[in-house]
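The following block contains the structure, expressed as structure tokens.
Omission of a single protein chain aside, the complex is shown with its protein chains in their original locations.
In order of appearance the chains are A, B, C and D, and numbering begins at 1 in each one.
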């Protein structure tokens, strides 16, 4: 039914409506895989702007040129919402991720619990910036919950983003790091030493919403629904993302 | 949907070339002022010109974004003329231009300072007004250094990432230059694709450097 | 945990000064080779030197990180000793040095090319060997341009972010230079703190520019 | 009445201040003086190239500088053709490009425009139009600089030792050409030179600069005679310049009827024709005086004259030194100077009012310049 509606839109309006999706960089491959199907299904043209969620939030505020925002965490979506730009009705949290502890591939460190990260052998701990980057914030939340944050905080080497944190571990100069499972999966130079169980860690959730005051808002809403929908799910899963335990639902 | 790597290549070429073209006239003019005039606060002007160099590019990007934002100081002006800078290739040119300016100004200044003012004076006794002197004496005499300034500006525009990504976004096919595409590929772990883009960037830079090198080659009096 | 802003200031000063000092000798040497020798593949060498300029800084950072990784081509496993570059201020110097090199080389080259080879020749007839010529004739004659090269290198080192953050990390109090601190504050949204750090950077740059400007001031024959 | 050139300027230099007051109607001017006297600085001030010059400069009734009124015409408005001492060619242009550098001004003044081909030919640069100037020889550079100024159709030529790097033969050819330009195009000229002959050929009035001030000013043949100036002017002593008209031309001799009256035999020159006005130089050191008309000498010129004055030739040498005998020649009583020793003066009993014969060789006469009568 959705496809028909969208097809009608396309047929009526001549050139397909262009939907600009601002998406966290880590979603790039998955979204580029999905794009052709989504375009075909909805009769739209998807454009993407990939970047750090923090930058994307700023850009939306400054330019109001995005139709859809796919943030790596809820915080930045909140920020955009506070500026009154989010079409709150369409806001969803469709994806989750898992934190993993990685060590250099040739390291024989064994890490079974968060507690092990406080051991003296781990002189450096690579995180994405725990103050600013979602992955870092999640890692910090996990460590705080495990009660080791105060002991490891002086060993933290903050990276600009998850990718930098991962690369730092890859270099062998840092003994361990905490990154997303999706990122760890693409590197052969690190070994996953510990997967943080969902119940131990913070609730990791990607936020997705259409944005207001845009000419194609109805179409953007449909894109949001499609991306959160069952057709997109397998592809996100193949890239290592988790579906949120809760079924997609309006955020508030 | 994935753009052939040729798209960012063409975009980079366009952005870098336009940046260089846009930055040279004001850059050389500014360099001329700094080279020829002694005034109070000269170091301040120089520091101001150098700002994009000494600050992290992202900061410059944020600043430009702030200035050009819909409700920013220059936003209305921009919208009034419908320049449509933000998140377009024009924004990429703007960001690169800012980042290249300090390099162009300082290098051009070195070149202009080495021009013998007595030759300019002779030109004036021959009846050339200052404008003509500038174009027929000063510029040709400073040409090696000005070309070097252009190469630096072009190179910087090619490699510019931090400010561009903020002002122009990283929109494949539209504002994703080679530098942004490389960053993007590296970020998602596609090192192979990144290397291909790096190779294309190098080729582009080599082309520019090689042609300028050709322009520079000239004979000198045969001293050892 | 938040360091007094004076810590990144001192660190930036140290990193930028050491970068400039470290980069000038090889940069000038390279510039001299490019200015004086004609050889096949010159444009290739130039492109190679320009790489850090034309590639996005982050890419350069990843490349350096890869090279210096423990078991990378230049890592401690390979070399047998631990330079301890990664994630230390030395790494920041290394990264800035790479990023500054193209600016220094090209600007220094302009300056060296403007030195009259006949003056060097005269020096040789007076019995000065080439080394002495270089230090007593070429360098002083190119001094304006070389100072400009140093200022560019220093400025770039101050502003360097992309490569530094990858190679040296962003460890407050240890490798967090002003540029990294500014980025950090901006990323977290502490714009006020960022502005303070920007002001400090500007002050630092102004100091460098002002003192160089003083060195450059010299009298010329009073032609109009 | 407004003078052609009216200078009253001051320019602080390193060891002294250049301070020149010079008002003249004469279009052919010379500046003379020892090294470091301020000659080049004065030319540069006139050309408008020294911005710390103060005072007044006016040319042909037009003020160029008047610091009192805050007026300072920029160099490009003064219309001078300046040949600097060190050529200062444009290194980015070839020879032809340098010669054409002033073409735009020349195009606006067709009456003053000189043929480039002719300039190239006379300056013996004909084969070199396309040469980069960096590899030119010293004399070639000097000639290109001169050509560049000539081709720019100037109102006033400022020449700073324009012939310094040239050999004698070339210098003579170029000098004749510059003189002709000066006359034909009526271009006023100010020429700095260390060469007395150059000054005497090109200039009708000379200022002697010493330490920034004018030490003497007047006609070259009056000024360069002076014992205080002579040593600077010439290694060879003072030259008399006699003007006359070619009366007869033999293959190797010219006979001149001097303005002063008597006839003179001088070596022939290709340029000179019967009827031409010529100037001839004879050095004071070359004139021999005789009490009676001598016989059996190779010298062809023996002219009777009356002694007008006898004075010390050199300020330094004192009473024993050589003396200048100034004698009046012919009806016009043209003064002519001979330098003799005290001993000769005594032997011949020379004194004012006495009759003498001036003896000099044909070969001792040097044709300075020829002017065709139209």
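As a convention for this text, a residue touches a chain if its C-beta (ideal position, glycine included) is under 8 Å from a C-beta of that chain, and two chains touch if they have at least 3 such contacts.
Since the model is a prediction, treat every value here as computed from it, not as a measurement.
Q: Of D:2, D:17, D:135 or D:274, which sits in contact with the chain we cannot see?
A: D:135
Q: Given that one chain is not shown, which residue among D:6, D:76 or D:161 touches it?
A: For the chain that is not drawn, the touching residue is D:161.
Q: What residue numbers in chain C mark contact with the hidden partner chain?
A: Given the touch definition above, chain C has residues 116, 118-119, 121-130, 132, 136-137, 140-141, 143, 219-222 touching the missing chain.
Q: Could I get the residues of chain D that touch the absent chain, sorted low to high?
A: On the side of chain D, residues 14-15, 33-36, 39-41, 85-86, 124, 127-128, 131, 135, 137-140, 143, 160-161, 164-172, 194, 196-197, 231-237, 250-253, 265, 267-268, 283-292, 294, 296-300, 317-318, 320-322, 338-345, 347-348, 350, 359, 361-364, 366 touch the unshown chain.
Methods note: only the chains that are shown with their structure count from here on.
Q: Just how far, in Å, is the C-alpha centre of chain C from the one of chain B?
A: Roughly 19 Å, centre to centre.
Q: On a C-alpha centroid basis, what's the spacing between chain A and chain D, in Å?
A: 91
Q: Just the number, please: Cα centre separation of chain C and chain D in whole Å.
A: Each chain reduced to its C-alpha mean, chain C and chain D end up 60 Å apart.
Q: Among all residues of chain B, which ones touch two or more of the remaining chains?
A: In chain B, 62, 118, 121, 124, 186, 220-221 touch at least two other chains.
Q: If you look at chain A, which of its residues touch at least two other chains?
A: Not one residue of chain A touches more than one other chain, so the list is empty.
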